[in-house]
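The block underneath contains the structure these notes are about, expressed in structure tokens.
Complex shown without one protein chain; remaining protein chains in place.
After this line comes subunit A, so read on.
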Amino acid sequence: MVVLRAGLCPGLTEEMIQLLRANSIQTVVDFVSSDLEDIAQKCSLSYKALVAVRRVLLAQFSAFPANGADLYEEIKSSTAILPTGSPSLDQLLDSGLYTGEVTELMGAPGSGKTQVCLGIAATVSLSLKQHILFLDSTGGFTASRLHQMLRAEEEEEQLEALQRIQVVRVFDIYEMLRALQELRERLCQQVVSSMEPLKIVVIDSVSAVIYPLLGGKQSEGLAIMMQLARELKTLAREFSLAVVVTNQVTRDSSTGPPKPALGRSWSFVPSTRVLLASKEVTLEKATTQRIASLAKSPRQAVGIQVELDIGSGDVTPTERL
């Protein structure tokens, strides 16, 4: 709620504000929703001046409609598709991670979410030579594993690729929101001065910071979760980033299908959702085979499955997009 104050917009003087306040108009919303003819009479202010102020306030605080054709041009030029490092996963995602969207990887512990995230970081850094922001809230990020993924490259290139991956360890929701705020400031500067391009943010995991907030009858936890969701989506859309988040799974009953954790409100947030699960093998030994299935997608039919191998993880440079 923005409170009216002098200088908020040209034409809004201190005396005007005092007169308005005397008639219980204190915020921008109060002013815009009131009958200006009525106000002009009661406060003995000029109707024309009030109309002008109203127009400026609306222009300042409301959102501006864009035409579909212009928006299409903009999206065509700014959308990129980033490779994940695994051709079968790329195929599942309709050629890769789309910028401007939030993609969710969900799976039980040990299903390979962190490995896939590391693979994405390594691929984007190596083949596209772009910067990545990795927000680690579980402590699962290991630089040595990344190094192992890049071992096929020359040492200089390895070093450069590792330098392009920025890791921030966040252990609660406020640290995560702060890291995203810093990212936003950095991206605003990037737009002004063409600094190193950043096109992807990986968050592993988002459930670790939100779980402590949920539960009980208070709705503050849900409100903060929705604020985080809103921040992620706005960043993705405004700066054309691909945002990848990882999430746990829960089940309705012991035999039900797995569904994403964090509840119904979160389930609306990602545009694409991939379920990672271990491949069932008859032998007892652990395997690096995983099955990825598409649980939600704006472009493809749901239910496609592919097989992944998270073990070898040798990142081979894919073609530049």
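Criterion: contacts are C-beta pairs under 8 Å (C-beta built on N, C-alpha and C of every residue); 3 or more make two chains touch, one makes a residue touch a chain; residues count from 1.
Operating definition for what follows: contacts and distances are computed from a predicted model.
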item	value
Record-based protein name (UniProt) of the chain missing from this complex, from "Prolactin", "IBH1-like N-terminal domain-containing protein", "X-ray repair cross complementing 2" or "Small ribosomal subunit protein uS9m"	"X-ray repair cross complementing 2"
Per the touch definition above, residue among A:Arg21, A:Arg186 or A:Lys233 touching the missing chain	A:Lys233
Option touching the unshown chain, where A:Pro10, A:Pro109, A:Gly216 or A:Gly303 are the choices	A:Gly303
From A:Leu8, A:Leu222 or A:Ala277, residue that would touch the chain that is not displayed	A:Leu222
Positions on subunit A where the hidden chain makes contact	1-2, 28-29, 32-33, 35-37, 51, 58-59, 61-69, 71-72, 75, 79, 101, 219-220, 222-227, 230, 233-234, 236-237, 264-265, 267-268, 271, 295-296, 298-299, 301-303
